[in-house]
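Removed: one protein chain of the complex. Kept in place: all other protein chains.
Chain IDs A, B and C follow the sequence of writing; residue 1 opens each chain.
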Amino acid sequence: MHFASDNAGPVHPKVIEALAAANDGHAMGYGADALTRAVEERLRETFEAPEAAVFLVTTGTAANALALATLAEPFETVFCTPVAHIHEDECNAPEFFTGGAKLTLAGEADKMTPETLRAAIQSQGNRGVHGPARGPVSLTNVTERGTVYTTAEVAALADMARGYGLPVHLDGARFANALAATGASPAEMSWKAGIDALSFGGTKNGLMAVEAVLLFDPARAHEFELRRKRGAHLVSKHRYLAAQMLAYLDDGLWLDLARAANAANARLVEAIAGIAGVELLYPPQANMTFARWPRHGHRRLHEAGAEYHLSGNTLEDDDPLEGDDPHALLGARLVTDWSTTDDDIDRFAAIMRE
Amino acid sequence: MHFASDNAGPVHPKVIEALAAANDGHAMGYGADALTRAVEERLRETFEAPEAAVFLVTTGTAANALALATLAEPFETVFCTPVAHIHEDECNAPEFFTGGAKLTLAGEADKMTPETLRAAIQSQGNRGVHGPARGPVSLTNVTERGTVYTTAEVAALADMARGYGLPVHLDGARFANALAATGASPAEMSWKAGIDALSFGGTKNGLMAVEAVLLFDPARAHEFELRRKRGAHLVSKHRYLAAQMLAYLDDGLWLDLARAANAANARLVEAIAGIAGVELLYPPQANMTFARWPRHGHRRLHEAGAEYHLSGNTLEDDDPLEGDDPHALLGARLVTDWSTTDDDIDRFAAIMRE
Amino acid sequence: MHFASDNAGPVHPKVIEALAAANDGHAMGYGADALTRAVEERLRETFEAPEAAVFLVTTGTAANALALATLAEPFETVFCTPVAHIHEDECNAPEFFTGGAKLTLAGEADKMTPETLRAAIQSQGNRGVHGPARGPVSLTNVTERGTVYTTAEVAALADMARGYGLPVHLDGARFANALAATGASPAEMSWKAGIDALSFGGTKNGLMAVEAVLLFDPARAHEFELRRKRGAHLVSKHRYLAAQMLAYLDDGLWLDLARAANAANARLVEAIAGIAGVELLYPPQANMTFARWPRHGHRRLHEAGAEYHLSGNTLEDDDPLEGDDPHALLGARLVTDWSTTDDDIDRFAAIMRE
Partner (left out) sequence: MHFASDNAGPVHPKVIEALAAANDGHAMGYGADALTRAVEERLRETFEAPEAAVFLVTTGTAANALALATLAEPFETVFCTPVAHIHEDECNAPEFFTGGAKLTLAGEADKMTPETLRAAIQSQGNRGVHGPARGPVSLTNVTERGTVYTTAEVAALADMARGYGLPVHLDGARFANALAATGASPAEMSWKAGIDALSFGGTKNGLMAVEAVLLFDPARAHEFELRRKRGAHLVSKHRYLAAQMLAYLDDGLWLDLARAANAANARLVEAIAGIAGVELLYPPQANMTFARWPRHGHRRLHEAGAEYHLSGNTLEDDDPLEGDDPHALLGARLVTDWSTTDDDIDRFAAIMRE
């Protein structure tokens, strides 16, 4: 019963096959190979963006931090939500790669609205040189709470940013899941909605370790390349990144995998939503569900070997599974991926239901 | 009617005299002069801290940023209030000098309490390597809203930090005013209360451009020296910084000036507090008063040449003095310094009262 | 005829097999998996270093830059040769990761001697706070010119560094080739010779994208972990890095591959060394040969499809293959790897010999 993270899931077999197929003799390093040329072209086609600059890296944090470093100056502040991966889960990587830019939080939780974004922007940049200048807006879709921005919502936020002359980054670690949830095309959910730079995830959706960055305006492409190398993120045997991403894009595999992950999540939600004592914390729109239920339920699941993360502001030194009150509600994050089995879901729900 | 800032005030004449007196022939640069030796000794005596390492710099931001860079690692987060100078008014200098540390906000406004500090500390450092590690706590006394921590309050916060193994920095840009307000000794308000590193202000209280940093544990003194030079903050003709600070400390001038500034503020508060429509926003305990009153009052003061900053989240592009409603309340910050005249205060209150 | 780089070579089939074998169901991310535990233990055994801290990353630049960032302060200077990868080929990554440390060059070319290292160390750190403080010494073995330090040479350099209290890093992108060349054990070529931090290469020797960092003193292990995450170099599906490295270490595969690469180079040297007009530039002791020969020879090789890099200070905008004088000598770097074929070598030499 594996619901800990979509990056705990396996690599899709076709990706392993692609690695083996790419492993044929010599190929020039650092991206000067035919597969890299092919994947760049394929990504441009996929996004209907013939001018876009395309780069592969091995981690989502690298994709985000390099994109932001290219968009932001060190004396600026980046706007994101309080639960943004760039704020909570990257150990100051954005601050590092930007040379010390600040992050300013917009909104209360998983999503910004144009109003909360506007308030955040207005709170900055009005102190002359005393505070940081306003920098890029960074959105996340699928959000870190499993909710999904529609293309209209993204466009409204990007319009707000644009009104202040600010560029927009989208952390798309689960971009495929957002498309699967909304039916939007890659272009519609990115540059057509006003996104300037996209972190296009692969690892959480069946790749081994590949994320792409797309700069829809290629003006700063060379800068990105130098920042990638300087960040030690230019992989020498680059063909193996390209091979993974090509297999991912072939025949829509990436969307099939995302649909499978979302469907598994929907099945999970259906299985547990009606159970007495279970409360959904956010509308689960993609492949993550945040919910809470009594401690005794968590204990049973834990004893049965279920893997998932408890969430919320628990005191770090305490094991939340311990504690006197078996009925106390504990929050949890449940993540499905393309390989999640119906059996796992059904067992999980059955144990919960007891 | 000058209430814009204590750094808009003049230099005390004795400081100018001290500069002239120091201007006698040659003296080795970069601190290798007799006045610098003397001021180091004098500061150690003043703080009853014979082991302390002492450094002079020309700006409060330098004092804060260098102190924090010495206390914090780039993969850590610093804890401060939402209105801390290091957060709002230093254009990412702390992020720059620390190499990209983050700031985490504790409390809601001018002061932390042990509880709000504890909540902030608990919110960080519990995500393994995904979030930043916990770093120093940075307090400010006098706070940016004109309130003052007692020594007991400082000690309680430092104890909380110490319980987590975190060092404590005090931004004392208005340290003299805090002592004048509380009657505490320099040692009581700093290392005896648990402060590890102090930014000891001078510029806002009658100096031209000198702040001291005291590291009460000198273990990282050499690192500080190298960071100061690397930050371009080692002044070559160092004797002129030392001369200023010596004049400041001579015969308690620094405390006299702070008492004068605080007394002027008390007179101002007394003069305006009873005026209909005037509302104090924070208890004015040192040399700053935050208050609000109707727009028409601001307009009259403005026309009469009064200088002060409006405060609050006004939209940047609008002039808050404009607007349809003359009775709308606008916030303001009023700052007194050692040179504030009774006449300025009385005229200000008289115009307000009209 | 592939002699461009050992990172242009393929992945060894056993590594691909290991990836496929590791691709079985779920495993916790970020290194919290069984294969990562196993590879850490295996590396400690391989190096006879039961206390060592072990980390995997995907690029050699990351290994070097993170190791140096852990050993160096931003106000220090790192000592390396003028041809060091960290100086010439990492686009300021060491400067970036250390927060702005400088590199000071020791020696004239591929190797330092204790004397040239001593001169470099003496040239720094004697200007008080005006110049940088002395920081780590970074060696490279196999050197960037294909020569090899003996364990005695490494020990003599490390002793010199230690005499100044400086830690020692070894860039071992081709560490296996150095062992194959000298017969030294992993421990003898690293901590027993005085190395504190090792970048242990895998990618150039048959892996896809895995390098290890070993900190023989684990005191700063946690710092390294945070710096790795902050540098965006903590791979989420970490088991696939571990699986590669385990396959590499199994049954001495890594040393077999290095021996094969070195043997191919020896065959190449034997084949070309006697050809009229061919001049070896450095003693080829591992898997790289630097040589020069007349332009017409390069032209023939180029037309026949031979891949290798020309070396030396040629003007960037000129194609060195062009030019009036067909007898002008042009330098070249020839690199062999485990997959280099005798046929490639023989054809290359035959064309050269014409």
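In the analysis below, a residue touches a chain if its C-beta (ideal position, glycine included) is under 8 Å from a C-beta of that chain, and two chains touch if they have at least 3 such contacts.
These numbers come from a predicted model, not from an experiment.
**Q** Going by the contact rule already stated, which one of B:Gly29, B:Gly163 or B:Pro326 would touch the omitted chain in the full complex?
**A** B:Gly29
**Q** Which is it among B:Ala8, B:Ala34 or B:Ala350 that touches the chain not included here?
**A** Touching the chain that is not displayed is residue B:Ala8.
**Q** Among C:Lys14, C:Lys102, C:Arg162 or C:Arg267, which one touches the chain that has been omitted from the display?
**A** Selected residue, touching the omitted chain: C:Lys102.
**Q** Identify the residue among C:His130, C:Arg300 or C:His327 that touches the chain left out of the display.
**A** C:His130
**Q** Of the residues listed, C:Pro74, C:Gly194 or C:Gly297, which one is in contact with the missing chain?
**A** Of all options in C:Pro74, C:Gly194 or C:Gly297, contact with the hidden chain holds for C:Pro74.
**Q** Mind listing the chain B residues that contact the chain we can't see here?
**A** 2, 4-5, 7-11, 13, 16, 19-20, 23-30, 57-62, 64-66, 90-93, 96-97, 203-204, 208-209, 226, 229-237, 240, 307, 339
**Q** List every residue of chain A that touches the chain not included in the displayed model.
**A** Residues of chain A in touch with the missing chain: 30, 73-75, 99-100, 128-130, 132-133, 223, 225-230, 234.
**Q** Please identify, in ascending order, the residues of chain C that touch the omitted chain?
**A** Where chain C meets the chain not shown: residues 74-77, 88-92, 95-96, 99-103, 122-123, 125-127, 129-132, 313, 315-316.
We take it that only the chains that are shown with their structure count from here on.
**Q** Are the two sides of the chain A and chain C contact the same residues or different ones, given that same means over half of the numbers occur on both copies?
**A** Same residues, largely: of all residue numbers at this interface, over half are found in both copies.
**Q** If you average the CA coordinates per chain, which chain's centre is most distant from that of chain A?
**A** B
**Q** Rounded to a multiple of 5, how large is the rotation, in degrees, that superposes the C-alpha trace of chain A on chain B?
**A** Answer in degrees: 180, to the nearest 5.
**Q** Could you tell me the distance, in whole angstrom, between the mean C-alpha positions of chain B and chain C?
**A** 50
**Q** Using mean C-alpha positions as chain centres, tell me how far chain A is from chain B in Å, no decimals.
**A** So the centre of chain A lies 41 Å away from the centre of chain B.
**Q** Find the geometric centre of each of chain A and chain C from their Cα atoms only, then give the gap between the two centres in Å, rounded to an integer.
**A** 34
**Q** When you check chain B against every other chain, which residues touch at least two of them?
**A** If we look for residues of chain B contacting two or more partner chains, we find 74-75, 99-100, 129-130, 132.
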